[in-house]
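A single protein chain has been omitted from the complex, and every remaining protein chain is retained in its original position.
Right, chain A next:
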Amino acid sequence: MTGARVGRVALSVLAIVLAIVWIFPVYWMVNSSFISTAVLQQFTPHFFPGEYFTVSNFTGAVADGSFFGALGMSVTITLIVVVVCLIFAFLGAVAISRFKFRGRKSFVLALLLIQMLPAEGLFIAQYKMVSSVGLLNTVLGVSVIYIAAVIPFTIWMLRGFVAGVPAELEEAAMVDGLSRFQAFMRITFPLLAPGLVASGVYAFLQAWNEFTVAVVLLPAESAQTLPLWLRGFVQASATRETDWGQVMAASTIVAIPVIIFFLIVQGRMTSGIVGGAVKG
């Protein structure tokens, strides 16, 4: 009995230690962002900002002329990708979960395979395509590529939500005299709101965080998105003393909106990715 209890306490202690290890990099980012670089340069690291607390890193990072340009690029691209993907994917999800049609299976199969393709395996070709029509360093060029990359999983995710609304509901409404389209819009569509939110957040996270394709398609400094703006700080560190306080403030700025949105949809995404395997 006491042996079991000791074991339980030991496991709890282990779990807490692991929790600290896992959160440490995030904590260290936020902690360093509130300490001035002069203090960070000292030999002994400071585990709490304490008396050294300052927000100058944030004002410094934002004052760096390119921040608002990068923010504007990221917001514009993300908005376009989210809106276009939601509309296109919604239509596609309705097609595959409410209709049987020839080629349906191949379409679903193609979506799932496409979603696996790594950006690294295509970005040179995408670079050639986008540059040949003069769209390098433009919102349009990068958005076209992002939309294609994000749509497959968005359709797959929404398909689950559409299929989750029983068709009987629609049919009952049709018996009551609504047309098929009306029944869909009045009955099914409102029930899909959580699905649209979850898929929208997924598209947001993909577009906002994307780094690989952005490196290739947005080489000009004037066309940076936020992840590329952050890279600028790392690259600069190769030539001069790194302003780590500012770099961590920049990282925090990039990470905060993502963390908030991510916490909203986390559960939905896990179950979407592992499919029905979790249901046991």
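As a working rule, a contact is a pair of C-beta atoms (placed from the backbone, for glycine too) under 8 Å apart; a residue touches a chain by one contact, two chains touch by 3 or more; residues count from 1.
Following the convention adopted for this analysis, contacts and distances are computed from a predicted model.
Visitor: What is the missing chain called in its UniProt entry, if the choices are "Cytochrome c oxidase subunit 2", "Extracellular solute-binding protein", "Sugar ABC transporter permease" or "4Fe-4S dicluster domain-containing protein"?
Guide: Protein name of the absent chain (UniProt record): "Sugar ABC transporter permease".
Visitor: Among A:Y52, A:F67 or A:F107, single out the residue that touches the unshown chain.
Guide: Once the missing chain is taken into account, the touching residue is A:F107.
Visitor: Just name the one of A:G72, A:P166 or A:P194 that touches the chain not displayed here.
Guide: Counting the whole complex, the residue in contact with the absent chain is A:P166.
Visitor: Of the listed residues A:T78, A:N137, A:S199 or A:S251, which contacts the missing chain in the full complex?
Guide: Going through A:T78, A:N137, A:S199 or A:S251 one by one, A:S251 is the residue touching the chain not shown.
Visitor: Touching the absent chain in the whole complex: find that residue among A:S36, A:Q126 or A:S199.
Guide: Residue touching the chain left out of view: A:Q126.
Visitor: Decide which residue listed in A:Q41, A:T76 or A:S179 touches the omitted chain of the complex.
Guide: Reading the full complex, the residue touching the unseen chain is A:Q41.
Visitor: So that we can see where the missing chain sits, which residues of chain A does it touch?
Guide: Given the touch definition above, chain A has residues 8, 11-12, 14-16, 18-20, 22-23, 25-26, 28-29, 32, 40-41, 43-45, 84, 87-89, 91-92, 94-96, 98-102, 104-105, 107-109, 112-114, 116-129, 144-149, 151-152, 155, 163-164, 166-168, 171, 208-209, 211-212, 215-216, 226-227, 230-231, 233-235, 237-238, 242, 244, 247-248, 250-252, 254-255, 258-259, 262-263, 266, 270-271, 273-280 touching the missing chain.
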